[in-house]
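Removed: one protein chain of the complex. Kept in place: all other protein chains.
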Amino acid sequence: MQNTTAPAASRSEAVKKYKKTSQFGETMKRMSRNKAAVLGLIILVLLVLMSVFADFIYDYDTVVVKQNMAERLQWPSAAHPLGTDEFGRDLLARIVHGSRTSLLLSFAAVAVSLATGGFLGAIAGYYGKWLDNLIMRLMDIILAMPMTLFAMVIVAALGPSTINLVIALSISQIPTFARVVRGAVLTVKDSEYIEAARAIGQKDLSIIASHVLPNCMAPIIVQTTLRIAATITSTASLSFLGLGVTPPTPEWGGLLSSGRTFIRDSSYLTLFPGIAIMITILSLNLLGDGLRDALDPRLR
Amino acid sequence: MSENKSKYSIDIENLVVEYRTEYGVVQALNGLDLKIEHGKTLGLVGETGAGKTTTGLSILKLIPDPPGVIVSGTIKLDGEDLMEKSEKEMGSIRGKEISMIFQDPMTALNPVMTVEEQIAESIELHEQVSKAESIEKARAMLELVGIPGERGKEYPHQFSGGMKQRVVIAIALACNPALLIADEPTTALDVTIQAQVLEMMKNLKEKYNTSMLMITHDLGIVAEICDSVSIIYAGQIVEHGNLEDIFENTRHPYTEGLFNSLPNLKDRKAKLKPIKGLMPDPSNLPKGCAFCPRCDYAMEICETQKPEKVYRNGEHYVRCHLYSKENIQEGRLETR
Partner (left out) sequence: MSEEKDILLDVRGLKKYFNTKRGLLHAVDDVTFTIERGKTLGVVGESGCGKSTTGRAILHLLEPTAGEVLFEGKDICKMSKEEIRGMRKDMQIIFQDPFSSLDPRRTISEIIGEPLKINGIIKDKDARLERVLELMETVGLAERLVNTYPHELDGGRRQRIGIARALAVNPKFIVCDEPVSALDVSIQAQILNLMKELQEKMGLTYMFITHDLSVVNHFSDDIAVMYLGKLIEKAPAEELFEHPTHPYTQALLSAIPVPDIHHKRERILLKGEITSPINPKPVCRFANRCVHATDRCREAEPQLKEISPGHFVSCFLVDDQ
């Protein structure tokens, strides 16, 4: 391949021409071509906006928590588009406010378990041997405890509060992330390009962060979207046991479980919160898939 | 083996094979001609992407469909056109009349079956013998390829690479096929093991009078085991002849390029003369001669017209605009 020798001037022009824009910008651009992912993103953004501005949409004290027994258990109507619950409260209002708690809880819990479990899984997979053994046995211990029991212990010890709920939910999910990340790291770490990174003098943690983990993105993203969905439904069981969010604070999982009692005559009480959860999970999955594809250079 | 109906064990004429994918049509074979006489070995020489493996798979009608399609052409096995055979008929031909050996011995064997069971499987399928008899025959095949019969009870992972390849050859020859297609059978093996396996193949070939299609990129192997050579480029044979024709009377610039790319054992210091550029994209082949963009001798006509066959003698022909009936007796290449 013969290239004519380029003098310094034209090389700096070449530099300007080929200089890459930010990684983030490029990923966003690629993802925008995936219509499903864009839809997911839009829905998610709307949900987040809804939760942020919930107070402006429905006043908390007067509409969401104030009981109005005269209007209890009404099917959807013009006044109450999604009906009312057993205390006469507007269901739509409770769902809108509930998004705040549900999204916050699930995102926070999954973020914590992803960061902690991911880190532990990565070093367990990369270094192997006794460290791997130690970390994985620790994970086994956590897995051995049912999540509900765990939550009960935490609440009993630390008292019922949202933060403690997040702690309970996140700790119980750390092993899942640890396993997924460890598995992904194991498949990647013996690749020759990892050896090449060591050969040019890169430090281990830097290799894990810049070479290993980016190549494990696909399973991590998938697991994250699944876990957010699972967390929302887990809080339902916890709320049922009174360990979740304390009433009257609305929360989707809680709405689901309290609606169960009335499911025969007022099925809408479980249907609508269920749909809200479903829409959230769907948008997360679409976004997650789009992100995973956008990050994989082989699918350009 | 019954009386031969035709002069040729295998006779392929004008074979066109395409892979129709969503990204476009890949023209894998573009009018391929190939003939092997009974008991002889033809070396099919070319590089990655030229269509060698596709040729082998086409003969056995094992091209994955979709996306592969055998568009046109005839493939005659001892005079009978395989294109007209049904899938059921092909089933009885594969393994019995035509056998194939693949490149990678590591993955060609079933890891959960013993070695003798795998050889016996082929025998049971095609010949009317009992299971016990087929195992006995399998053991005899093992001895034939230089492995003690008792080792038949072992599993593939207990064998080395060279031995695995011998087992693969034993399976291929178990039913005494008329044609053996060997797709780079020794590429994955060490040089000394390769030597052993090639010696063994030569002996077996002579003993059974099997015709062989030896697909390879190694001209050294060709010189050792083949009777004639076909050089394949971009899905077509660009030069064909016997050993002397190809090695001593090279005509096509690509063949010359292949020889020049090899390190010369006699002159260490000589700089290698690689062929410039890359093999053309088979979904976007050049209009005229496929080799034109890389050819040192390219002329204007090469860009627009595909060259026809020009014969130098009964067997040796070349597809190149450099040659005509008049001038082909003298070579026109600079280095050979």
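To keep things simple, chains are lettered A and B as they appear, and every chain counts its residues starting from 1.
One rule holds for everything that comes next: contacts are C-beta pairs under 8 Å (C-beta built on N, C-alpha and C of every residue); 3 or more make two chains touch, one makes a residue touch a chain.
Just so you know, these numbers come straight off a predicted model, no measurement behind them.
Touch with the chain omitted from the figure is made, among B:275, B:289 or B:328, by B:275.
Residue A:15 is the one among A:15, A:70 or A:157 that touches the chain missing from this view.
For subunit B, the residues in touch with the chain missing from this view are 47-48, 160-161, 163, 190-196, 198-199, 217-224, 243-244, 247-248, 257-265, 268, 271-276, 278-279. Even with one chain removed from view, subunit A keeps its contact list with that chain: residues 1-3, 5-6, 11-12, 14-15, 18-20, 191-193, 195-203, 206, 211, 214-215, 295-298, 300.
What we mean here is this: only the chains that are shown with their structure count from here on.
Subunit A and subunit B have Cα centroids lying 54 Å from one another.
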